[in-house]
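Heads up, one of the protein chains got dropped from this complex, but the rest are sitting where they should.
For clarity, chains are labelled A and B in written order, and residue numbers in each chain start from 1.
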Amino acid sequence: MFGMEFYVDPSRCIGCQACLKACEECDTHRGISMINFDFVDRKESIASAAYVCWHCENPTCAQVCPADAIKKYEDGIVGSSLKPRCIGCSNCVLACPFGIPKLVPEYEQMMKCDMCYDRTSVGKRPMCATVCPSQALTYVAPETIAATRREKPVNTFWFGNQKIVTKVYMMAPADAGAIAIDVADYTWEGEHEVVPQGF
Amino acid sequence: MNTNPPQNRGLTAIDGAMALIVLLLIVQIWLLSATLESYLAGHREAAVPGAIISGILFGACLGLYLFVDRIDSEVRKG
Partner (left out) sequence: MKWFRKASSSSVPLWQDEFPVFTADERYVNRRQFTKFLTLTSFAMLAGNLWILVRSLFHRSPSYPRQHVAAADELAVGGVKVFAYPTAQDPCILVRTGSDSYVAYSQKCTHLSCAVYYAKEQNRLECPCHQGFFSVADGSVLQGPPQRALPRVTLERKGGQLLAVRMEGEGA
């Protein structure tokens, strides 16, 4: 939008959680951050990764919503759930391959990143991208990324045989055409389980 | 599944056609009520021209709808 795209580079994340705090400040959902923040393997390292919604081209969350509460707008942004419609069934929470939507129990409402639509629709950058000190979350023109980064942006993911194309780009090694994710890699393995933090 | 937003060209033509259809409909509604009133008053001679003109108006609406249909499928293909 306005010639800029969102790029996520988890290897740059320093775990400062500035993105969480910045996201929380938005008046429409003050106090609740929409950033999905993970410690990759807390027992082994302090590596962290922050994610926003990937705004898929054919959003699974929207497809499975029984209340027609999730819409994808003409500029490609997938909105958070519509307040009058969401029934808090968690279908989208279970369906999203990236695990982005979160059900907020006190409101019985799903809430997720909508790329600060009130800002991006008028050409401003999302809050998280403006505060990230390492620019792990960045919102710039593709030319800037090509000029300043060694990694290449990728927006195609394979979950088994399912191809997901997203609007948000993941920075990946130059030779990676798409990112294939083996779901079995992320199942619980006892004492080596992944512990999600944040939100 | 249509994942691409539709083009915006051709929208003006469709808007114009729809506005015209609404106008024709208003005329047709008035014509029906006027024909009915005159028939109930005993002037049965108004029924024939009323039906003919109503038919013409409907034909025009149908033509405009087919036009909208054609433009719409063209815009979606291109």
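The rule is simple: a contact is a pair of C-beta atoms (placed from the backbone, for glycine too) under 8 Å apart; a residue touches a chain by one contact, two chains touch by 3 or more.
Every value quoted in this text rests on a predicted model; they were computed, and no experiment measured them.
Q: Just one of A:12, A:72, A:125 or A:167 touches the chain that is missing; which is it?
A: If we include the chain that is not displayed, A:72 is the one touching it.
Q: Touching the missing chain, which residues of subunit A?
A: On the side of subunit A, residues 59, 62-63, 68, 70-74 touch the unshown chain.
Q: Across the whole complex, list the residues on subunit B that are touched by the chain not included here.
A: The missing chain touches subunit B at positions 1-3, 5-6, 14, 17-18, 21-22, 24-25, 28-29, 31-32, 35-37, 39-44, 47-48, 50-51, 54-55, 57-58, 61-62, 64-65, 68-69, 72-73.
Just so we're on the same page, only the chains that are shown with their structure count from here on.
Q: I'd like the Å distance between the centres of subunit A and subunit B, where a centre is the mean of that chain's Cα atoms.
A: That pair's centroid distance is 48 Å.
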